[in-house]
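Notes for the one structure printed next.
A single protein chain has been removed from this complex, and every other one stays in its place.
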Amino acid sequence: MIEQLSNPWIWGVAYGLPLITVLMTIGAFATWWERRFSARMQNRHGPRWVGPQGLFQVIADGLKMMQKEDIVPREADRPLYRLAPVLPVFLVLATAAVIPFSGYWDEAGRWQAALVVADLDIGVLWVLALAGLMVFPIWMAGWASNNKYTLLAGMRAVAQGVSYEIPLVMVALVPVVATGTMSLSGIIAWQAENGWLVYRLPFIGALSFALFFLASLAEANRIPFDIPEAESELVGGVIVEYIGLQGGMFLMAEYLHTAVAAALATALFLGGSHFWMLPLPLYLGPVVFAIKAGSLFVLIYWIRWSWYRFRADQLMELCWVVFVPASLVLVMLTALQVWYEGLV
Amino acid sequence: MNEILAKLATEFPGVFDAENPDPSGALVPADQHVAVAAFLKENGFTKYVTVVGSHYPASGDEGVAEYEVGTVLRNPTRNSFAFMWRVRIPMDGEVPTLCPLFAGADWQEREQFDLVGVRFGGHPDLRRLMLPEDWEGHPLHKDYAIETAHPPWR
Partner (left out) sequence: MEVRVPTRPNPHLDIDAYDADADLMALNMGPQHPSTHGVMRIKLFLDGEVIVKAVPYPGYLHRGVEKLCEKLTFVQIIPIVDKHDYVAPMTNEQAIAVAFERTLGIEVPRRARYLRTILAELTRIGSHLLWLGTFTLDIGGTIGGGASVMMYTFREREKILDCFENLTGSRFHYNTHTVGGNRHEIPDGWVDQVKAITALMKIRVPEYEELCTGNEIFNLRTQGVGVVDADLALELGLCGPNLRGSGVDHDLRRDQPFHAYDEIEVNVAVAQGGDCHARYQVRIAELYESIRIIESIIDKIPDGPLSSQRPVKSHLGVKIKTGCHYHSIETPRGELGTYIIGGGDNKSASPYRLKIRPPSLHSMSALPYLLVGHTVSDVVAILGSLDPIMGEVDR
């Protein structure tokens, strides 16, 4: 059985399917959590009645969405309209395939990653490529809905997504340059042996972590960068013409994207499931990972419910005038640091 | 109040009476309407307050149905007060517009045209404001019944 599990195809299905299930459940119940969290921030309650502590609210909402009538606007571009909701979820889940959720110290004192669907050598490249593709479904939805508001939102989303990819890619290179490997398990192993990147590199690490965090927020269209779904102006952005479960897929993709972005930030900068020298058993690794990624997730929603949103041109200005030069400088400084430490 | 009336009486004799001012506002002939407004604007009455049109149907056999348009301006200083004057025109006449002087006159005059029917000469865009574009009639006419049917709105 173990030999069969080492076959990547079988392992992919045997581990990947439960992982997808877990991620989708997290995505769904994240809505419940967010509603309770934001409610407490706003001096009200949130869902409490449906089920214990309101947990069945998620199921109720899901059922409600599923039983809605499936309407496609008459002038809409049918193939694109149908395809658009499917892609974001697919892309985000694919991104999560390279994240190692656990790890252990083996006999030789090296950190070994575990619980990863596909331990690619080019893990970072895989993640960034898929993140770049995320722009397409949003634009497709905006165009195919045959609605001026969604068109505006789609255009804004494309501009924002494409622009913020650049600092994202640059800053994601900082761990790659510092650790010398592109595979996520390799990066985590390096961090386990040499210290988490967020403090290991003198203030470069913290800055790049913050920049990565913000650029991920921008990619995921979260406040303060959520101009594409600006409720007050564009009444819901690209998903305005989508009904029922199709629209639900977009919303689910949003939550998943933030969860996966938080997971990536922990893997790249916070050491993944590493918990210093404590030799944790394999099953506690995901718990540590969940705590780290979870706190970032909480931070994302905390920001969402406290801050306002940037205007579209201010957003662009922030990216090109602040983020891109900063990310370039950070990569160069990391390279200098590595060279200096190589000398010393 | 007395000083501005004195100034107006000198500038527009025969229209404004400084000793016995008309409490409802002096009746200004339509051709001097803009001149009065410009004079007041130069003398401190820079805030445009409102314009009000009313319909006076013909009374008696020889009476003519008229519109009376009251304009109100205010001076935004300490001891501020509102100064008003009136213009009477027959129903097919026009009151010259105050749009070049006051930007706010644009919408106020459109509203009075819409509801009362007063036409303003020289207005850049005199069309209905409150009511739909294809509404017929002017509701604030005295002979417009309040229950007038107008499908599909009522």
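Note that the chains are named A and B in the order they appear, and that numbering of residues resets to 1 at the start of each chain.
In this section, a residue touches a chain if its C-beta (ideal position, glycine included) is under 8 Å from a C-beta of that chain, and two chains touch if they have at least 3 such contacts.
Model, not experiment: these values are computed from the prediction.
Looking at A:His257, A:Lys292 or A:Arg309, which makes contact with the chain not pictured?
Going through A:His257, A:Lys292 or A:Arg309 one by one, A:Arg309 is the residue touching the chain not shown.
Since one chain isn't shown, list which residues of chain A touch it in the complete complex.
38, 41-44, 148-149, 152, 223-224, 226-227, 230-235, 304-314
On chain B, where is the contact patch with the chain that was removed from view?
23-25, 38, 41, 46-50, 52, 54, 70, 72, 74, 76-82, 84, 86, 100-104, 106-108, 111, 115, 124-125, 128-132, 139-140, 144, 146
Keep this in mind: only the chains that are shown with their structure count from here on.
Using mean CA coordinates as chain centres, what's the gap between chain A and chain B in Å?
Going by mean C-alpha positions, chain A sits 63 Å from chain B.
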